[in-house]
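Below is the structure I would like to discuss, written out as structure tokens.
All protein chains but one are shown at their positions in the complex.
Entry: chain A
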Amino acid sequence: MSDKQCDNLIDYFNGHLSGEEEAQFEDHLAKCESCREELAELRELTGSLPYLSEPIEPDSGMKNRVLSSIFEEEEKEENYENVTSIEEKQRETTPSRSRKRNWAVWGLAAALAASLVGNAAFLTQWSGTSTTQPEEEVVIDSLEQNLALQNPEGGEAKGQASMVGNDGEAQLVVQAEQLAPLSGNEAYQVWLLEEGSPVRAGTFVTNEEGSGAVTYPMDKLQDGNWDTLAITKEPGPDSETPQGEIVLAAEI
């Protein structure tokens, strides 16, 4: 049986196996040291071969065609991509659970899928500066954007995130209440996500009533097209990537 699998190495390398065969071969690969060695050797020995390619001039204007279609596609799909591709990714990664990076958006998307499409038209961009025009009801002069935070799984907890302009400096203000109590070193962490990549945007702990708040200067962050704000409960105040469950979130 395993000998037979070893014969699939060439077809694996050259993409001739069906999805199922490929998965079977990868299982085999995990067990068969000699196949792993052979594969590594093939990769190493073929590393220089692309340099045998004779230089060929592309048709003129290729750069423009390629880049503009990539960027256009991106804009076109921005509003829908979160829903469809995330579900696909979720399917792909559920069994392995090894890749954590995009966890937040995947979880969120499932929960928010229904509301996402409806909200898409209202999505505005937060950039790191305060140039965004007020689009919603203005409560105080400098309030630029206001988001209601909810637990995607449902629950009591709620909160609010606001972007407040202050002499050209933008501050993110997050308030939350009815959060679960923290113990030990735990802290609540605010994240801004762009395409599933989270960056830290403020850390806070709650009072006895389960309320907490934090402000975060946006100029500390690089410009980004943030699409999601999420709050997680972290084991400590300095997680570089989210470790805990999402307790509150909103699409931006």
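In this text, a contact is a pair of C-beta atoms (placed from the backbone, for glycine too) under 8 Å apart; a residue touches a chain by one contact, two chains touch by 3 or more; residues count from 1.
In the analysis below, contacts and distances are computed from a predicted model.
Enquirer: Leaving aside the chains on screen, match the unshown one to its UniProt name from "RNA polymerase subunit sigma-70", "Carbamoyl phosphate synthase large chain", "Circularly permuted type 2 ATP-grasp protein" or "Antimicrobial peptide ABC transporter permease".
Expert: Result for the unshown chain: "RNA polymerase subunit sigma-70".
Enquirer: For a quick check of understanding: of A:G19, A:P58 or A:G184, which residue touches the chain that isn't displayed?
Expert: Residue touching the absent chain, from the options given: A:P58.
Enquirer: Footprint of the hidden chain on chain A, which residues?
Expert: Within chain A, the residues touching the omitted chain are 7-11, 14-16, 38, 41-43, 45-59, 62-63, 65-67, 69-71, 73-74, 194-195, 197, 222, 224-225.
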